[in-house]
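One structure follows; several queries about it will come next.
Note that one protein chain of the assembly has been removed; the remaining protein chains are unaltered in position.
After this line comes subunit A, so read on.
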Amino acid sequence: MSIDTTPKPSWWNRIAHPGQFVAWTTPLLWPLTILTAILFVVGLWFAFFNSPEDYQMGDTVRIMYVHVPNAWLSQFVYGVMTVSALGTLVWRHPMADVSMKAAAPLGALFTALALFTGALWGRPTWGTFWEWDGRMTSTLVLLFIYLGIVALWRAFDDQLRAARVIAVFTLIGAVNIPIIKFSVDWWSTLHQPASVFRADGPTMPGSILTPLFVMFFAFTFLFITLQLKAMHTEVRRRRVMTLQRKAAQGSAA
(Lines give C-alpha, C1' and ligand atoms only; values in the text may rest on other atoms or scores of the structure.)
Protein backbone atom coordinates (compact mmCIF):
# COMPACT_ATOMS: atom_id res chain seq x y z
CA MET A 1 0.00 0.00 0.00
CA SER A 2 1.44 3.33 -0.95
CA ILE A 3 0.43 6.79 0.05
CA ASP A 4 -0.34 9.12 -2.83
CA THR A 5 2.05 12.01 -2.41
CA THR A 6 1.19 13.79 -5.63
CA PRO A 7 0.03 17.27 -4.63
CA LYS A 8 -3.54 18.03 -5.52
CA PRO A 9 -3.42 20.47 -8.45
CA SER A 10 -4.61 23.95 -7.63
CA TRP A 11 -7.59 25.43 -9.47
CA TRP A 12 -5.06 27.53 -11.40
CA ASN A 13 -3.47 24.39 -12.84
CA ARG A 14 -6.76 22.60 -13.33
CA ILE A 15 -8.11 25.31 -15.64
CA ALA A 16 -4.82 25.23 -17.57
CA HIS A 17 -6.14 22.36 -19.66
CA PRO A 18 -8.44 23.85 -22.32
CA GLY A 19 -10.89 20.94 -22.21
CA GLN A 20 -11.01 21.09 -18.42
CA PHE A 21 -11.52 24.84 -18.59
CA VAL A 22 -14.54 24.44 -20.86
CA ALA A 23 -15.93 21.65 -18.68
CA TRP A 24 -15.45 23.64 -15.47
CA THR A 25 -16.88 26.91 -16.71
CA THR A 26 -19.80 25.69 -18.83
CA PRO A 27 -22.11 25.35 -15.78
CA LEU A 28 -21.44 29.04 -15.06
CA LEU A 29 -22.77 30.23 -18.42
CA TRP A 30 -26.51 29.95 -17.82
CA PRO A 31 -26.50 31.53 -14.34
CA LEU A 32 -24.34 34.36 -15.71
CA THR A 33 -26.68 34.91 -18.66
CA ILE A 34 -29.73 35.01 -16.39
CA LEU A 35 -28.01 37.35 -13.92
CA THR A 36 -27.01 39.67 -16.78
CA ALA A 37 -30.56 39.71 -18.13
CA ILE A 38 -32.04 40.50 -14.70
CA LEU A 39 -29.52 43.29 -14.14
CA PHE A 40 -30.36 44.79 -17.54
CA VAL A 41 -34.12 44.66 -16.89
CA VAL A 42 -33.76 46.28 -13.46
CA GLY A 43 -31.16 48.78 -14.67
CA LEU A 44 -33.12 49.85 -17.75
CA TRP A 45 -36.32 50.15 -15.71
CA PHE A 46 -34.52 52.48 -13.30
CA ALA A 47 -32.85 54.33 -16.14
CA PHE A 48 -36.04 54.95 -18.12
CA PHE A 49 -38.80 55.21 -15.51
CA ASN A 50 -37.39 55.66 -12.02
CA SER A 51 -34.65 58.24 -12.23
CA PRO A 52 -35.02 62.02 -12.33
CA GLU A 53 -34.38 64.22 -15.32
CA ASP A 54 -31.32 66.38 -15.04
CA TYR A 55 -32.15 70.03 -14.33
CA GLN A 56 -29.89 71.08 -17.22
CA MET A 57 -29.78 68.12 -19.60
CA GLY A 58 -33.35 66.86 -19.24
CA ASP A 59 -33.98 63.39 -20.59
CA THR A 60 -30.66 63.18 -22.40
CA VAL A 61 -28.99 62.41 -19.07
CA ARG A 62 -30.31 58.86 -19.51
CA ILE A 63 -27.70 58.27 -22.23
CA MET A 64 -25.21 58.27 -19.35
CA TYR A 65 -26.55 54.91 -18.10
CA VAL A 66 -25.30 53.30 -21.31
CA HIS A 67 -22.35 55.57 -22.03
CA VAL A 68 -20.51 55.35 -18.69
CA PRO A 69 -20.60 51.52 -18.37
CA ASN A 70 -19.31 51.16 -21.93
CA ALA A 71 -16.54 53.67 -21.28
CA TRP A 72 -15.61 51.80 -18.09
CA LEU A 73 -15.55 48.47 -19.96
CA SER A 74 -13.45 49.90 -22.80
CA GLN A 75 -10.67 50.33 -20.24
CA PHE A 76 -11.45 47.30 -18.07
CA VAL A 77 -11.28 44.91 -21.05
CA TYR A 78 -7.87 46.29 -21.93
CA GLY A 79 -6.87 45.60 -18.33
CA VAL A 80 -8.04 41.99 -18.74
CA MET A 81 -5.98 41.76 -21.93
CA THR A 82 -2.91 43.23 -20.20
CA VAL A 83 -3.14 40.69 -17.34
CA SER A 84 -3.68 37.92 -19.92
CA ALA A 85 -0.63 39.17 -21.84
CA LEU A 86 1.43 38.89 -18.66
CA GLY A 87 -0.05 35.42 -18.17
CA THR A 88 1.14 34.47 -21.64
CA LEU A 89 4.64 35.92 -21.33
CA VAL A 90 5.45 35.28 -17.66
CA TRP A 91 3.50 32.20 -16.53
CA ARG A 92 2.86 30.76 -20.01
CA HIS A 93 -0.64 29.81 -18.89
CA PRO A 94 -2.38 28.05 -21.80
CA MET A 95 -5.70 29.81 -21.20
CA ALA A 96 -4.15 33.28 -21.02
CA ASP A 97 -3.77 33.70 -24.77
CA VAL A 98 -7.28 32.34 -25.33
CA SER A 99 -8.56 35.02 -22.95
CA MET A 100 -6.41 37.66 -24.67
CA LYS A 101 -7.80 36.75 -28.10
CA ALA A 102 -11.42 36.54 -26.93
CA ALA A 103 -11.30 39.93 -25.21
CA ALA A 104 -9.95 42.00 -28.13
CA PRO A 105 -13.10 42.19 -30.32
CA LEU A 106 -15.27 42.67 -27.21
CA GLY A 107 -13.08 45.56 -26.09
CA ALA A 108 -13.25 47.10 -29.56
CA LEU A 109 -17.06 46.82 -29.47
CA PHE A 110 -17.41 48.45 -26.01
CA THR A 111 -15.02 51.24 -27.01
CA ALA A 112 -16.94 51.89 -30.24
CA LEU A 113 -20.21 51.95 -28.27
CA ALA A 114 -18.71 54.35 -25.72
CA LEU A 115 -17.63 56.69 -28.52
CA PHE A 116 -20.98 56.35 -30.31
CA THR A 117 -23.15 56.99 -27.26
CA GLY A 118 -20.79 59.82 -26.29
CA ALA A 119 -21.33 61.42 -29.69
CA LEU A 120 -25.10 61.05 -29.37
CA TRP A 121 -24.94 62.63 -25.93
CA GLY A 122 -22.52 65.36 -26.98
CA ARG A 123 -24.75 66.69 -29.76
CA PRO A 124 -27.64 67.93 -27.55
CA THR A 125 -25.53 68.89 -24.52
CA TRP A 126 -22.28 70.26 -25.95
CA GLY A 127 -23.60 71.11 -29.41
CA THR A 128 -21.13 68.87 -31.21
CA PHE A 129 -20.78 65.18 -32.07
CA TRP A 130 -17.02 65.24 -31.71
CA GLU A 131 -14.42 67.43 -30.06
CA TRP A 132 -10.67 66.80 -30.00
CA ASP A 133 -10.56 66.78 -26.24
CA GLY A 134 -8.13 64.70 -24.18
CA ARG A 135 -10.40 61.89 -23.08
CA MET A 136 -12.22 61.50 -26.40
CA THR A 137 -8.98 61.51 -28.35
CA SER A 138 -7.28 58.98 -26.09
CA THR A 139 -10.38 56.75 -26.26
CA LEU A 140 -10.29 56.95 -30.07
CA VAL A 141 -6.62 55.92 -29.90
CA LEU A 142 -7.71 53.00 -27.70
CA LEU A 143 -10.20 51.92 -30.40
CA PHE A 144 -7.41 52.04 -33.00
CA ILE A 145 -5.19 49.90 -30.74
CA TYR A 146 -8.00 47.35 -30.26
CA LEU A 147 -8.63 47.19 -34.01
CA GLY A 148 -4.90 46.83 -34.67
CA ILE A 149 -4.75 43.90 -32.24
CA VAL A 150 -7.79 42.23 -33.85
CA ALA A 151 -6.15 42.67 -37.28
CA LEU A 152 -2.91 41.25 -35.90
CA TRP A 153 -4.68 38.13 -34.60
CA ARG A 154 -6.21 37.54 -38.01
CA ALA A 155 -2.90 38.00 -39.84
CA PHE A 156 -1.04 35.23 -38.03
CA ASP A 157 -1.39 31.60 -39.13
CA ASP A 158 0.22 30.06 -36.05
CA GLN A 159 -1.95 31.10 -33.09
CA LEU A 160 0.52 30.10 -30.39
CA ARG A 161 3.31 32.17 -31.91
CA ALA A 162 0.85 35.02 -32.45
CA ALA A 163 -0.07 34.98 -28.77
CA ARG A 164 3.40 35.87 -27.53
CA VAL A 165 4.01 38.57 -30.15
CA ILE A 166 0.59 40.14 -29.54
CA ALA A 167 1.18 39.97 -25.79
CA VAL A 168 4.27 42.17 -26.26
CA PHE A 169 2.25 44.65 -28.31
CA THR A 170 -0.66 44.60 -25.82
CA LEU A 171 1.71 45.58 -23.02
CA ILE A 172 3.00 48.55 -25.06
CA GLY A 173 -0.56 49.68 -25.79
CA ALA A 174 -1.34 49.58 -22.05
CA VAL A 175 0.51 52.91 -21.75
CA ASN A 176 -2.66 54.52 -23.12
CA ILE A 177 -4.90 53.41 -20.23
CA PRO A 178 -3.52 55.74 -17.52
CA ILE A 179 -3.53 58.51 -20.15
CA ILE A 180 -7.29 57.99 -20.62
CA LYS A 181 -7.84 57.85 -16.86
CA PHE A 182 -6.02 61.10 -16.10
CA SER A 183 -6.83 62.91 -19.36
CA VAL A 184 -9.72 64.82 -17.73
CA ASP A 185 -7.36 66.12 -15.03
CA TRP A 186 -4.42 66.93 -17.30
CA TRP A 187 -6.35 68.67 -20.07
CA SER A 188 -9.45 70.27 -18.60
CA THR A 189 -11.36 70.72 -21.82
CA LEU A 190 -14.90 69.70 -22.70
CA HIS A 191 -15.21 66.30 -20.99
CA GLN A 192 -16.25 66.51 -17.35
CA PRO A 193 -13.81 65.36 -14.62
CA ALA A 194 -14.27 62.18 -12.58
CA SER A 195 -17.54 62.27 -10.65
CA VAL A 196 -18.14 58.68 -9.50
CA PHE A 197 -14.82 57.21 -8.35
CA ARG A 198 -13.35 60.03 -6.31
CA ALA A 199 -11.42 60.11 -3.07
CA ASP A 200 -14.13 62.25 -1.45
CA GLY A 201 -17.04 60.15 -2.71
CA PRO A 202 -19.30 60.54 -5.74
CA THR A 203 -20.70 63.93 -6.60
CA MET A 204 -24.09 62.66 -7.79
CA PRO A 205 -27.35 62.13 -5.93
CA GLY A 206 -28.37 58.55 -5.09
CA SER A 207 -31.35 58.60 -7.46
CA ILE A 208 -28.92 58.81 -10.40
CA LEU A 209 -26.17 56.72 -8.83
CA THR A 210 -28.39 53.64 -8.27
CA PRO A 211 -29.38 53.06 -11.93
CA LEU A 212 -25.80 53.89 -12.95
CA PHE A 213 -24.38 51.21 -10.67
CA VAL A 214 -26.97 48.62 -11.73
CA MET A 215 -26.21 49.29 -15.41
CA PHE A 216 -22.52 49.22 -14.61
CA PHE A 217 -22.85 45.69 -13.18
CA ALA A 218 -25.18 44.66 -16.00
CA PHE A 219 -22.60 45.58 -18.65
CA THR A 220 -19.73 44.08 -16.64
CA PHE A 221 -21.57 40.76 -16.32
CA LEU A 222 -22.45 40.96 -20.01
CA PHE A 223 -18.73 41.18 -20.70
CA ILE A 224 -17.90 38.27 -18.37
CA THR A 225 -20.58 36.11 -20.03
CA LEU A 226 -19.51 36.98 -23.57
CA GLN A 227 -15.84 36.55 -22.66
CA LEU A 228 -16.44 33.02 -21.30
CA LYS A 229 -18.50 32.09 -24.34
CA ALA A 230 -15.87 33.50 -26.71
CA MET A 231 -13.13 31.58 -24.88
CA HIS A 232 -15.13 28.33 -25.25
CA THR A 233 -15.57 29.07 -28.95
CA GLU A 234 -11.85 29.73 -29.34
CA VAL A 235 -10.92 26.47 -27.58
CA ARG A 236 -13.27 24.55 -29.88
CA ARG A 237 -12.03 26.40 -32.97
CA ARG A 238 -8.47 25.36 -32.12
CA ARG A 239 -9.58 21.77 -31.59
CA VAL A 240 -11.26 21.76 -35.01
CA MET A 241 -8.12 23.19 -36.61
CA THR A 242 -5.96 20.51 -34.98
CA LEU A 243 -8.34 17.80 -36.18
CA GLN A 244 -8.32 19.22 -39.70
CA ARG A 245 -4.53 19.30 -39.69
CA LYS A 246 -4.42 15.69 -38.51
CA ALA A 247 -6.92 14.66 -41.17
CA ALA A 248 -4.90 16.44 -43.85
CA GLN A 249 -1.71 14.75 -42.70
CA GLY A 250 -3.50 11.38 -42.63
CA SER A 251 -4.76 11.72 -46.18
CA ALA A 252 -1.34 12.90 -47.38
CA ALA A 253 0.46 9.90 -45.90
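Keep this in mind: contacts are C-beta pairs under 8 Å (C-beta built on N, C-alpha and C of every residue); 3 or more make two chains touch, one makes a residue touch a chain; residues count from 1.
FYI, contacts and distances are computed from a predicted model.
A.B. asks: From the list "Heme exporter protein B", "Pyruvate ferredoxin oxidoreductase beta subunit", "DNA-binding transcriptional ArsR family regulator" or "Peptide ABC transporter permease", give the UniProt name belonging to the chain omitted from this structure.
C.D. replies: The record names the chain that does not appear here as "Heme exporter protein B".
A.B. asks: Can you tell me which of A:V83, A:L147 or A:L209 touches the chain that was removed from the display?
C.D. replies: A:L147
A.B. asks: Quick one: say which of A:R123, A:R161 or A:R236 touches the chain that got left out.
C.D. replies: Residue touching the chain left out of view: A:R161.
A.B. asks: Against the chain that's been left off, what residues of subunit A make contact? List them.
C.D. replies: Within subunit A, the residues that touch the unshown chain are 89, 141, 144-145, 147-148, 151-152, 155-156, 161-162, 164-169, 172-173, 176.
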